[in-house]
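Just one protein chain is left out here, and the rest sit where they should.
Moving on to chain A:
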Amino acid sequence: MATATEADFRTRLQDWLPKLVLSPSLAAILVFVYGFIAYSIYLSFTDSKMMPSTDWVGWENYGTLWGLSHWHTALVNLAIFASLYIVACTVIGLVLAIFLDQKIRGEGMLRPIYLYPMALSFIVTGTAWKWFLDPGIGLEHTMHLWGWESFSFGWIKDRDMAIYTVVIAAVWQTSGFVMAMFLAGLRGIDNEILKAAQIDGASNWNLYRRIVIPLLRPAFLSAFVILSHLAIKSYDLVIALTGGGPGRATELPATFMYSYTFTRNQMGVGAASAVIMLMTIAAIMVPYLYAELKERER
């Protein structure tokens, strides 16, 4: 009798043990991710200033937010930054991957060189490029020393052009990673198809345009999803490279949220901007993750 209940207890424990082991992580995610998201959404509907408040103000913060020219600057900058960043990384990544896949001597040397910036902190990248692009001392100065007196590259100090310097530094950091994604995609293509098409006399250009690039569709999708979510989250690089300036010229939603919440004490507005960032990312990530998980289930 006693042994029976003991065995019973053991099986029941074995039934519960997996869930028990999973539960701390799950609880942490539920509280620190989903609970916090709920709390931030709640705050965005209150008149929180320096400290969280419970006074409900409805959509007021969102109204204030959309009326701010500061927020508009951040959104326009994000649109410029994200589109150029995604396009440039994709093009560079694709070209490098295709070229690198032509039985290149020294591929083993080149690949890590293209990819190493991904291991660096954006703060390091920002420090390097900030100086490199500084007209008084970096590239422009060097060109002048070499006798090219008329050379001028002062984008980082120029309100209208500074956002493009953020694009350059960000592309420098991530394009090698996109290259690796495309290269993996290329290596997954059955090269018998290519050989057959070549025998049929297809030109190289047509070969890539009609066969290879369409086959890379999954890699394109992954690259787009990853790059767009990185673009929306961009914060460190702007802080290190331009500090959001000159003026507010390189302000992005992430830097906007931080300064409104923690330095301007407009927590309600800051929370509202964070909610909009989350919604934008969710609109991209949720369908993607859903499709990926569905695929695995099958």
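Things to note:
Basically, a residue touches a chain if its C-beta (ideal position, glycine included) is under 8 Å from a C-beta of that chain, and two chains touch if they have at least 3 such contacts; residues count from 1.
In the analysis below, contacts and distances are computed from a predicted model.
Between the listed names "Carbohydrate ABC transporter permease", "RNA polymerase subunit sigma-24", "Biopolymer transport protein ExbD" or "2Fe-2S iron-sulfur cluster binding domain-containing protein", the UniProt record for the complex's undisplayed chain reads "Carbohydrate ABC transporter permease". From the set A:49, A:159, A:187 or A:209, the residue in touch with the chain omitted from the display is A:187, counting the whole complex.
Between the chain not shown and the residues A:156, A:249 or A:274, the one that touches is A:274. For chain A, the list of residues touching the undisplayed chain reads 14, 17-19, 21-22, 24-26, 28-30, 32-37, 39-40, 43, 52, 92, 95-96, 98-104, 110, 112-125, 127-132, 137-139, 141-142, 145-146, 172, 176-177, 180-181, 184, 186-191, 194, 198, 204, 207, 212, 218-219, 222, 225-226, 229, 232-233, 235-236, 239-240, 243, 253-254, 257-258, 261-262, 267, 270-271, 273-275, 277-278, 281-282, 285-286, 288-290, 292-293, 296-297.
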